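What follows is one structure encoded as structure tokens, with my remarks underneath.
All protein chains but one are shown at their positions in the complex.
Per-chain residue numbering starts at 1, and chain names A, B and C are given in the order in which the chains are listed.
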Amino acid sequence: MIITNNDWVLDKYKDSFNVIYIDGSFKDVLIAVRDKLHLGHELLTHPLGSSVKPSETPYKSIIITDNKKNLSINSIYMIENAIITYDKFSKDKLKFITDKIRDDLKLIDLTVLESALNIL
Amino acid sequence: MLKIVHYINQFFANVGGEEMAHIPAEVREGIVGPGLAFQQAFKDEAEIVATIVCGDSYFNENTDEAKKIIIEMVKKYNPDLFIAGPAFNAGRYGVACGTIAQAVKDELNIPVLTGMYIENPGADMYKNNIYIVSTKNSAAGMRDAVKKMAPLALKLGKGEKIGASSEEGYMPNGKRVNFFEKERGSKRAVKMLLAKLNDKEFETEFPMPDFDRVAPNKAVKDITKAKIALVTSGGIVPKGNPDHIESSSASKYGKYDIDGVMDLTEETYQTAHGGYDPVYANLDPDRVLPVDILREFEKEGKIGSLHRYFYTTVGNGTAVKSAKAFAAEYAQELKADGVDAVILTST
Amino acid sequence: MKLELGYIFIKDIQFSDVSKVENGTLYVNKEEVKALILEDQNFKSADVELAKPGESVRIMPVKDVIEPRVKVEGPGGIFPGMVNKVDTVGSGKTNVLKGAAVVTTGKIVGFQEGIIDMTGNGAQYSPFSMLNNLVLVCEPIDSLKQHEHEKALRFAGYKVALYLGELAKNLTPDEVEVFETPTLIEGLKKYPDLPRVAYVLMLQSQGLMHDTYVYGIDAKQSLTTMIYPTEIMDGAIVSGNCVSACDKNTTYHHLNNPVIHDLFAEHGKTLNFVGIIITNENVYLADKERSSNWSAKLAEYLGVDGVIVSEEGFGNPDTDLIMNCKKIESKGIKTVLITDEYAGRDGTSQSLADADVKADAVVSGGNANEVIQLPPMEKIIGHVEVADVIAGGFDGSLHKDGSITAELQVITGATNEMGFNKLSAR
Partner (left out) sequence: MVKEIERVGIPVVHMCTIVPISLTVGANRIVPTIAIPHPLGNPSLTIEEERDIRRNLLTRALKALETEVTEQTVFEK
């Protein structure tokens, strides 16, 4: 399942995948994923799956397993570290994002996601 | 010219050894003992205007009083910098140097510097808060220590930018500072690999988080007589979070009285933790901090008693910057309160 | 495989009627370069500028930096599989315009970072501040998609670099360096007592703006594999990477990979440099597991005693780095890692997004979050408006006089994770 706050991802994949749309920030996506992992879902893509830093983009899409299994320690480490990493970046720049940049950022998020979806 | 006040113990002031460790703090005008070496290194850029001499036993047995008196002494001279030690491997002297330097920094808001051997217990206690120069393990390393401490002291006194730990000679303090090495990174990597391959010593430029171990304590002899305390990193707090403990990287911990509390309920307690979905813990906080069953055990005589206070933090298991300092503090309290064993719950 | 690199030292760059190299000066015919760029229908206009060390010039946003090289002898051409045919390169002779570079700029997406200052405080952080740069400023046609724009710009850079490189084809180098990697068996016979060392080169490969190409193939589609060091010197690996200015590996970095050079410097003396394992940094976690499994397997297969692992980019590559480290160490092979840090502005945050006790030998390229001051420059080449976004606008840290207060991460190549620079942190 895809957890995302990027409406482009929602629009494009809502019919072919289980998409949970979060109407919120990058961090809200990380938190939503974390809570799912705590219930036994597993990460399929890296929560910081792009070198575009949390200070530069408000968009994030993460793929996790549809099924719950035993707790995945690696997944939990990864999401916790991603949250710590997110928190250390200043978000000041985000307020200067124009609509054009917004679209670029959605596109990047989408393509990074698709680089993983191609394999699924 | 910078004005400096220097702190040393009875031994370095030539008052005496262990037999004189009880002497209280006294202030002497000008330079005493190792201050001479510092003064020579400072040339005319700085002057040691006073030296405070204090017995190690006195300081460590009367810490609060000693701190108060010494801060008053330092204040009188209105110095630009405070230097303590160096203490080398002398444990109580090291702790005293760290404690007083930290206190002077906090109370008088002037830069401070001390020096000691890396394994001196004072180093671990204070290296993240104040600049501590790494010295050899005995007073024979005085020259070397002064050579490293004096230039750093001048920089601190003048308020200049302090470089990276490896440049300035202070112990790494968890604060990463950029600087230019003599060789490029790839060359350093090749050298490091050759050292590692040849089983020679090498120093990583980025130490991984601390994974040290503490040996297990003896088991509790009779649990039915034992006083058991509850500690949690799951962030359980009284409803409304009266101390406003932050949901992550909290700057404080909570200590709460559960005298007479038989069960934690949705109405009375909650979690302040931001590291997991709080729904389940808020509905029944016993799911994180099992007061209900421990009360039952207490009544049935399965345990001696449940300690009157529980301690709570929001540390999550994976955070590298743990609540180590908090824990050190409340662990002392638990010990002082005669707690026999601790159940620590984590989410 | 044996390659002779012939260096022609370039000390100045100037525009001229005829493109040529003479007495250490690179003369460039601007119109010819423009025409070369505009061969691509995707560009509606192009401009070419010079930026030399010491000038009051700021270039931004930098996409790639490329060193002009030319094959003089031996099979194939520079950038095989991209511009030239996909022949195996890395042997014979190659000439290099040392001290010169082609810098491509372009606002492919609106938030791109990447500053090169030719003077002032910022100049000490970027290796490209010391070069004689030919800067390409290309304007795409309106309808051009980001993917195509990135590709067009990438190719413009290669074409111009090859054009300049061609000028060096018949020149006698000022200095020649020879690099040779014997076969495994020959190497073993030749240096039976030296520790065997390989280099694990991690390549950024996460999608648009994050890609690296090996002989023309997108690295994310490749399994971990092996390559001769000299192939890389002939441009077998190129960068399509636009983000993470401070710690992406530009094509220039690949051509001049410092780990390769420094391992060759010890080759036959203190170690036996066996070869290079190239591995990717994908987003999909199973890919990360697979790729790092292969790195460890190939290192074991090569029978090496130690490896150096270099990283590229921010965040998720830390996970690849640590996986590579753990798996290679568990084969009994010693590792040294090269990375950079994001320790927060005050330097107290957790530096890496992953960690492990086995990573006990790490070289740091510095804290990319550290705040630096960049003075105003008389001239800005590229896209000025980007400064707003990079620095957070006037409310943020772009000041009225044109000076910028920003994190080190905006500088191209500042905390390179191949160990290109002297910058570090403690």
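Simple rule for what comes next: contacts are C-beta pairs under 8 Å (C-beta built on N, C-alpha and C of every residue); 3 or more make two chains touch, one makes a residue touch a chain.
Since this is a predicted model, take the numbers as computed values, not measurements.
S.K.: Where does the absent chain make contact, in terms of the chains shown?
M.R.: A, B
S.K.: Taking the full complex into account, find the residue in B:11, B:82, B:202 or B:276 that is in contact with the omitted chain.
M.R.: Considering the complete complex, B:276 is the one touching the chain left out.
S.K.: For the full complex, which residue in B:43, B:161 or B:213 touches the chain that was left out?
M.R.: Reading the full complex, the residue touching the unseen chain is B:213.
S.K.: What residue numbers in chain A mark contact with the hidden partner chain?
M.R.: Per the touch rule, chain A residues meeting the hidden chain are 35, 38-40, 71, 73, 76.
S.K.: Mind listing the chain B residues that contact the chain we can't see here?
M.R.: Answer for chain B: residues 211-221, 223, 226, 228, 231, 233-234, 276-281, 283-284, 286-288, 290, 292-294, 296-297, 302-303, 313, 315, 317-318, 322-324, 326-328, 331-332, 334-335, 339-347 touch the chain left out.
Just so it is clear, only the chains that are shown with their structure count from here on.
S.K.: Could you let me know which interface, A-B or A-C, is made of more C-beta pairs in contact?
M.R.: A-C
S.K.: Need the CA-centroid distance for the pair chain B / chain C, whole Å please.
M.R.: Roughly 43 Å, centre to centre.
S.K.: Could you grab the centroid distance between chain A and chain C? Build each centroid from C-alpha atoms only and quote it in angstrom.
M.R.: The answer is 28 Å.
S.K.: In whole angstrom, how far does the Cα centroid of chain A sit from the Cα centroid of chain B?
M.R.: Comparing mean C-alpha positions, chain B is 38 Å from chain A.
S.K.: Two or more other chains in contact with one residue: find those residues in chain C.
M.R.: As it turns out, chain C has residues touching two or more other chains at 343, 349-350.
S.K.: Would you mind listing the residues of chain A that make contact with two or more other chains?
M.R.: 77, 81, 84
S.K.: Within their complex, state which residues of chain B touch chain A.
M.R.: Residue list for chain B touching chain A: 248-249, 275-277, 316, 318-320.
S.K.: Touching chain A in the complex: which residues of chain C?
M.R.: 109-111, 113, 146-147, 204, 206-210, 220, 241, 243-244, 248, 282-288, 313-317, 319, 342-345, 349-350, 353-354, 369, 388-389, 392-393, 395-396, 409
S.K.: List the residues on chain C that touch chain B in their complex, please.
M.R.: Listed in rising order, the residues of chain C that touch chain B are 124, 195, 197, 258-259, 261-263, 265-266, 270-271, 305-308, 310, 334, 336, 338-339, 341, 343, 346-352, 355-357, 359-367, 370, 408, 416, 418-426.
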